[in-house]
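Omission of a single protein chain aside, the complex is shown with its protein chains in their original locations.
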Amino acid sequence: MSKDPLREGRLGEGRPPEVWSYLSSMEADRFIGDADIAVDIAHLLMLERQDIISKEAAGRIMDVLLELHKKGLPDSVFDEKFEDVHAGIEAFIIEKTGIDTGGRLHMGRSRNDEVATCARVRLRDDMITIMSAISEMRAVLIRKAEQNTESYMPGFTHLQHAQPTTLAHYLMNYEQALERDFERFGDVFLRVDLCPLGAAAFASTGYPIDREYTAELLGFSGVLENSMDCVSGRDVFIEVISACSILMTTLSRMCEELILWSSAFVNFVELADEYCSTSSIMPQKKNPDCAEIMRGKAGSALGALTASITIIKGLPMSYNRDMQDLWPHLWQTVEDAKASLKIISGMIDTASFNTERMNEEAGKGFSTATELADVMVREFGLSFRTAHGITGRAVRMKKIDIDTLEEAAKEMAGISLKGLGMTDEDVKRALDVAYSVNTRIATGGPAPAAVKAAISGKTAALKEDTEWITDMKIRNEEAFKKMIREAEELMG
Amino acid sequence: MSKDPLREGRLGEGRPPEVWSYLSSMEADRFIGDADIAVDIAHLLMLERQDIISKEAAGRIMDVLLELHKKGLPDSVFDEKFEDVHAGIEAFIIEKTGIDTGGRLHMGRSRNDEVATCARVRLRDDMITIMSAISEMRAVLIRKAEQNTESYMPGFTHLQHAQPTTLAHYLMNYEQALERDFERFGDVFLRVDLCPLGAAAFASTGYPIDREYTAELLGFSGVLENSMDCVSGRDVFIEVISACSILMTTLSRMCEELILWSSAFVNFVELADEYCSTSSIMPQKKNPDCAEIMRGKAGSALGALTASITIIKGLPMSYNRDMQDLWPHLWQTVEDAKASLKIISGMIDTASFNTERMNEEAGKGFSTATELADVMVREFGLSFRTAHGITGRAVRMKKIDIDTLEEAAKEMAGISLKGLGMTDEDVKRALDVAYSVNTRIATGGPAPAAVKAAISGKTAALKEDTEWITDMKIRNEEAFKKMIREAEELMG
Amino acid sequence: MSKDPLREGRLGEGRPPEVWSYLSSMEADRFIGDADIAVDIAHLLMLERQDIISKEAAGRIMDVLLELHKKGLPDSVFDEKFEDVHAGIEAFIIEKTGIDTGGRLHMGRSRNDEVATCARVRLRDDMITIMSAISEMRAVLIRKAEQNTESYMPGFTHLQHAQPTTLAHYLMNYEQALERDFERFGDVFLRVDLCPLGAAAFASTGYPIDREYTAELLGFSGVLENSMDCVSGRDVFIEVISACSILMTTLSRMCEELILWSSAFVNFVELADEYCSTSSIMPQKKNPDCAEIMRGKAGSALGALTASITIIKGLPMSYNRDMQDLWPHLWQTVEDAKASLKIISGMIDTASFNTERMNEEAGKGFSTATELADVMVREFGLSFRTAHGITGRAVRMKKIDIDTLEEAAKEMAGISLKGLGMTDEDVKRALDVAYSVNTRIATGGPAPAAVKAAISGKTAALKEDTEWITDMKIRNEEAFKKMIREAEELMG
Partner (left out) sequence: MSKDPLREGRLGEGRPPEVWSYLSSMEADRFIGDADIAVDIAHLLMLERQDIISKEAAGRIMDVLLELHKKGLPDSVFDEKFEDVHAGIEAFIIEKTGIDTGGRLHMGRSRNDEVATCARVRLRDDMITIMSAISEMRAVLIRKAEQNTESYMPGFTHLQHAQPTTLAHYLMNYEQALERDFERFGDVFLRVDLCPLGAAAFASTGYPIDREYTAELLGFSGVLENSMDCVSGRDVFIEVISACSILMTTLSRMCEELILWSSAFVNFVELADEYCSTSSIMPQKKNPDCAEIMRGKAGSALGALTASITIIKGLPMSYNRDMQDLWPHLWQTVEDAKASLKIISGMIDTASFNTERMNEEAGKGFSTATELADVMVREFGLSFRTAHGITGRAVRMKKIDIDTLEEAAKEMAGISLKGLGMTDEDVKRALDVAYSVNTRIATGGPAPAAVKAAISGKTAALKEDTEWITDMKIRNEEAFKKMIREAEELMG
């Protein structure tokens, strides 16, 4: 049976089992098994083109690789008797082609650059998935916003009813935040999208390798240059975890609101059944479990970020085994981000917003009193402080109409609002939720006109972002197809 | 086939598969599957004794439970179609005994108190394992220290050679730190060792349950009182993670030193092969992989701590689903702590310390100059500042003997050391590493006599700690045996 | 003017100003300035008693120290031209007594053990303050609970109305959590309460010091033994930060509820004005700012914990300058914990709970349906599943009375509840909030009787804890008084 070619030396003998599993990275390696085959193919094509390996030997190895590429990896390569999947795959190839042939694949590279390349190949795809999912979520938000530009609701500060706004404005707030999340992933994507293959252990190699060629085969935008940095730098992976953590933090806020809004107290939203759990005895009870789990996973993402930075901090050059412990944090966080985005998009998309309840609450708490004072300033020429003082006093009387205001105005400032032409109609209009919201037409404000303008602008931005993602996806697919073609050609 | 009894309601229909896996806690539940059977048995015994369930129905359920207890849980109960292992086991019982019988087990409790109890049952055992492993590690350190009370070596500050010490003193430093780790686990153990069963959803139950009885059956030292706290408090679990994180931090420091000491530059230690990896081409190369992984895992433990606190922060009463995301962090951290302790004990135990190299480095860098100055103060009556000034000047001349000192003394203070009776013998003696170390006899100092005293004291303390652990282990085992006996008796 | 005695060497010349401030610990040292004087006095008394310093020289230094003790530290000792306050104080003493006298105080110790001792002296007091404040908070909770054993309110899971409970039960939940916080601080207190003085740089000293004597003078329960551990161990400080972080996490949950309960939606509590902010235009608006800030500070405490563990992780023995960066995190967190406890105690104490609103919400959402089913089981002999099925069906009909139940019972199980003797009175009783709560008399349950028992038990426990704290406080004060007396006697 195949053995780990790296464990044959004297060191491995008599290793206690707990050490095997302590050192093993197999669980995390499941994420990069497929990528490893792609990297092997690219490396082999290059070795052959550079005459480092004979065409014949290359062909025999390629045969096995293409088989693995088509059928997927057998369980045997993930056996814990290998330290990692790279060793598992190498053992498989050697078993199939013999040591003298299969042993040549590793020329001009080492596991250090191999794992770094595999991680980037896999991560590139994951990031595209994440960015697509963010775009989908943005589309959902925009769609829901379009339907609710005149759905008035209370805005909150300190969880207290503050000024009124609209559901559309609320949703577009999250759209704007998610646009930044998209940008953030797009930015780090450019740093992930560079190929470290050929860095070998850290000092590159004396073989006449062609790093630009392997980078191109794998669809990377270029080569990650300095070979020591290739194998020891982990900052881009940390940055991806950070981007996920920030994204999850934004989602956690939305989840918090979905939970609050689902409570019997607030009752602003009813989530679709499939995202909730219930109780067998109280069927009216719907627990917003998905939103809670997601809020919790924001904590786990932060834990992964903390772990990763702590692991890397203070490590000298170049490769240190500690780095292996970073991978599980990366893959778990990326999986959670992908799943969370899919679920929250569905949750929002299928949610039923109770706009009647929202509207009912929108005017509570004298939420439009600020607007009334502003009207006195703008339309009746009062000074800012005076207008606010008058309104404040009326609010304290718990009633606002032209009479209480007149009384307050006389008392405080010796002026007559009625004398200035103010009528009860003016007061009612100023206190009206819709009026109040509709005046707030500045860029980014809640007035329907302003929100519609925002929707239009954001729709265009989203279209651009979506196209970019599609381009990236196609680029990667094309590169892979081309590489497989070249691999097949090598076989003759 | 059995279905999740909790998923039969209308909510579950049409749930997308990603939601199932998002909500599932099955992976973490593998850690508490066995504990759950024990908790079921205890609960059932109590229900029967309190006449909440008939003896006959109880007997039929107990039959299944004892079977599961003996043969272990079948894979089916961990199927992802159940939300958690509790649902999986309940479905299994109902399948075997029918809904009318099997459905009664859940009377007077809920999954909220059930999971909290299972976690404590399991954690209690894990903590005993950890404390035993800490004790074993302390024993190894003491044993190695006993052999090295006169193995002189340099001490370091800022990674610079400072004053000389001994390997024994070094090792006992870690022993003392680990004694605190032991205490820390012992302290939180008392808080873990309380039984939340009977708290039900959070408001306890109207059934006439006997919480003291189930607590006793499960070997707990008592009942965790307030039923809301029972299901919503997570601070003791966080505290366990914190204790693990602090322990791992201490271990990470020892690992850092093993890595440094293994480098060709320092060469103070040779680790046993089984804890290292090698390179096929450079067989002299031994990479201290276990120590590196362990240093990395200290980062992961901190990540788990951060995640857990972040998850719980700001959650209102009582149960919220976010809490589920804490468990994987707890179990992973506990597993890592157990494995790490076992490995580092073995690593130290099998390490070969190069005391010759240590001794060689001990006197470098004028490390004993402080002692020489102190001798001038203590034996020749010089003032503190004068003595240190004289020695300092000699050090700057890069040579210390009675002549350079005499010259420095005359120049700086106009006094003659020779005139005071100081000889070259005195100087040599004062500069001697062994002499310098041997004078440091204050409590906790590096002098062999002081270290031997410490070893003796710490041996006694360790013995006491080990006995306590053994007592706890026996107590738990006895309680379980007794409970199984009662369960069998119920069956008649 | 006085200079930093440690900066006189060649290294300090020409240091750029940014380096001075980068290396300075002065800001954090403000927390240990007073402790440093105490440590100096203890050390000096010991030096004199052990004949390491002459009585005369000791007297002259003591003169300055007692002056500083009485009048407090002058600003000059905190000048940034000194690296730390120890250097600042030493320079002050040397300025007053001359280099030959003042320079002797530092014999047999180093800044490494000095700072570790000062931190423990200060921290001991801070921890007593924290434990006293926790006790005070517990007393407030118990007092409020006593007044509200029959104040019914809804309990929540997933922020959804669940079963009813009482405000007293709610408050006692927090009391129980805080009892654990108290224990936690008490546990780590024992590890803080050991004296590292005499460890010197890390290898103790050749001077015939008496570590037990200085420990006793400073009121410590004993000596922290191994001298390397004394200066390099930071785990107890991390543990204190961890205890603070866990405490703050518990407080953050209570704050979350105060914020929720203050919202217009819930309106369960009105916080006293002094803990809130308002808006000049909406005087009815009361923002629960203190609760929000406190919830935020739970995040800052976790940040401090993360920072501290990350700083210490992987540091080799013994002292490394990185450790200095831990102090600001420790002191800031301790200050925040002290302030938060004081404020939340006041906030709860002065809060006005709206028990009418609570009662109104208590029965909503068929919260007592579980109880009704249990009554059918207990009093009318139905099987568990049947009873729950019947109740569930009635709930779905949105109405529960004897007629709907009878209909459901016939349909589902072909039985007549009326035939079994059940009346509408029985139904109403079972659905009654007070009845439902009052049946939950198991240990720790919400029934008034159970809560009263808990209050009585917790009152006794609190009394014991408070006495212990008082004893510790007195012990420290007595030790200090005695030390000052000895210092004055030395002066003659």
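Residue numbering begins at 1 within each chain, and the chains themselves are lettered A, B and C in the order written.
The criterion applied here is as follows: a residue touches a chain if its C-beta (ideal position, glycine included) is under 8 Å from a C-beta of that chain, and two chains touch if they have at least 3 such contacts.
Here the structure is a predicted model, which means the values were calculated and not measured.
Considering the complete complex, identify which of A:Leu23, A:Leu260 or A:Ile293 is in touch with the unshown chain.
Looking across A:Leu23, A:Leu260 or A:Ile293, the contact with the absent chain belongs to A:Leu260.
Which of these touches the unseen chain: A:Tyr319, A:Phe353 or A:Phe366?
Residue touching the absent chain, from the options given: A:Tyr319.
If I consider the whole complex, including the chain that's not displayed, which of A:Ser21, A:Asn226, A:Ser416 or A:Thr470 touches that chain?
Once the missing chain is taken into account, the touching residue is A:Asn226.
Please pick, from C:Glu274, C:Glu356 or C:Glu379, the residue that touches the omitted chain in the full complex.
Residue touching the chain left out of view: C:Glu274.
Write the list of subunit A residues that the hidden chain touches.
Those residues of subunit A that touch the unshown chain are 99-100, 103-104, 106-107, 112, 155-159, 162-165, 169-170, 172-177, 180-181, 183-184, 187, 191, 198-199, 201-212, 223-230, 232-233, 235-236, 238-239, 242, 245-246, 249-250, 252-253, 255-257, 260, 295, 298-299, 302, 305-306, 309-310, 312-321, 371, 374-375, 377-378, 383-386, 436-437, 439-440, 442-446, 450, 454, 457.
Footprint of the hidden chain on subunit B, which residues?
With respect to the unshown chain, the touching residues of subunit B are 157-162, 259-260, 262-266, 280-289, 292, 306, 309-310, 313-314, 364-367, 369-370, 373, 388, 391-392, 395-396.
Where does subunit C touch the missing chain, residue by residue?
Within subunit C, the residues that touch the unshown chain are 5-6, 8-16, 18-19, 21-23, 83, 273-278, 280, 283, 286-287, 289-290, 292-293, 295-300, 302-311, 320-326, 328-329, 339-340, 342-343, 346.
As a working rule, only the chains that are shown with their structure count from here on.
Are the interface residues of subunit B and subunit C largely the same numbers on each copy, more than half shared, or largely different?
same
Calculate how many whole Å lie between the centre of subunit A and the centre of subunit C, each centre taken as the average of the chain's C-alpha atoms.
From the centre of subunit A to the centre of subunit C is 36 Å.
Would you give the residues of subunit A that are in contact with at least 2 other chains, written as numbers and ranges?
Residues 280, 283, 286-287, 289, 292, 306, 309-310.
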